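Below is one structure, written out as structure tokens, with a few remarks after it.
Omission of a single protein chain aside, the complex is shown with its protein chains in their original locations.
Each chain gets a letter, A and B, in the order it is written, and its residues are counted from 1.
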Amino acid sequence: MSSIKIRTKRQADSTQIRTLIAHPMETGLNTDSKTKKTIAAHFIQQLTVRHNDIIIVTTDLASGISRNPYFSFEMKGGEPGDKITIQWTDNQGNSDSQDTLIQ
Amino acid sequence: MKQLRYGLLFLSSLMIAPIASAPLDDLNALQQHFFTQFPTLSRQDFANGVYALDSDAKQSWLAIEQFPPYEIAIDLGKQLFTHPFSNGLHYGDCFPDYQQGISQHYPYWDLKTQTVITLSQAINRCRQQNQAPPLPPTSRALINLTAYLTFLSRDKPIAITVPPEPGARAAYQHGKKYYHQRRGQLNFSCASCHVQNAGKRLRTETLSPLLGQTSNWPTYRLKWGRVGTLHQRFIGCHQQIKAQAAAPQSEIFRNLEYYMSYISNGLPVNGPSIRK
Partner (left out) sequence: MTQTRRQFIKKSLSLGGAFLGSSLGVLKPLLAQTETRWPISKFAHLTYQTALKRITGGQPLIPSKDITLTIPRIAENGALVPFTVSSTLDMAESVFILVKNNPVPLIARFTLSPQINSQLSARLKMAETSDVVSIVLANGHYYYTDKTVKVTLGGCGG
């Protein structure tokens, strides 16, 4: 199952793009209360939004965004059938990507 | 005046065991108490707990509800629920009405085994009937399954039954007694905060009323960064008053859940939800 959920909503002359991503966003500054070991940093470093394969937003992140991150953007225009792609990569080398079509 | 009437009922139910008040009388007295204390709140409002009482917190909550993190748990729960057992049968065979919503009837009194059965236990019973090992009470899988089923019951009125049967009545009374009994180093009962001082502030916390305390579970607590259970919250509460807590799905926690859910009969199920 993808880690990325996307919702798009067409408005008058723009499209709202919302995404919710399953990711721990660990800062690397916390200790596990049971093992007393530092929990390794594990957070999304970059997230991109593409409209029909063209990048429209690049988000560069430190660890300060909340767990299970959420982002909302507003794109000019947008037609039914347009493809929106959300893609992320994290500091541990993982990545995921998801497409949706604007309704 | 209403305070006095409730106080008398409280006394009679707790102190004079043979004349324990009927559950319906408790429900009516408590609901009336809260409706009187918070006249502007609807049943839906009570189900929203602190968010009905703290407008700053409510704004923040509504922003998060735009795309709530508990959706991840619901999706995972749905995936688990619709996956067949090794024998080819499904959870749906144990819960044929699940799509119409079933969680509003949990927990219930099981006549045969003479115990309160929670939704988590019912899921595990289904697994055992289908040669699948039971899931630990606070496992991700079990929580996600209950999150999915609870979501399907959204807006259904809570409908807990306490049948006029000695075992059921005893379990209900056990839960009720526990709720109103002082404990721990701070010598509080659940009722000290959530009935006598509901709506007031304890340091930076606004105390939620008993009415509506069970409707939103399992819930995504910001503190936990994940969906968790009512019994896990019980443990947290006990820690806060420096009292010993039982374990999730223990008899006392099931009976406590039974009492608390019954008191909220008529309120809409609104889990999974978000809380601090």
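Keep this in mind: a contact is a pair of C-beta atoms (placed from the backbone, for glycine too) under 8 Å apart; a residue touches a chain by one contact, two chains touch by 3 or more.
Owing to the predicted nature of the structure, the values given are computational and were not obtained by experimental measurement.
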Note that chain A touches the chain not displayed via residues 2-3, 14, 25-27, 29-31, 33, 39, 41, 45-46, 48, 50-51, 53-67, 69-77, 87, 89, 91, 93-99
Had the left-out chain been drawn, it would touch chain B at residues 56-57, 59-61, 63-64, 69, 204, 222-223, 225, 276
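Operating definition for what follows: only the chains that are shown with their structure count from here on.
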Note: chain B sits from chain A at a C-alpha centroid distance in Å of 33
The residues of chain A that touch chain B in their complex are 1, 5, 7, 18-20, 22, 24, 67-68, 70, 72
Listed in rising order, chain B residues that touch chain A in their complex are 64, 66-69, 71-72, 75-76, 79, 225
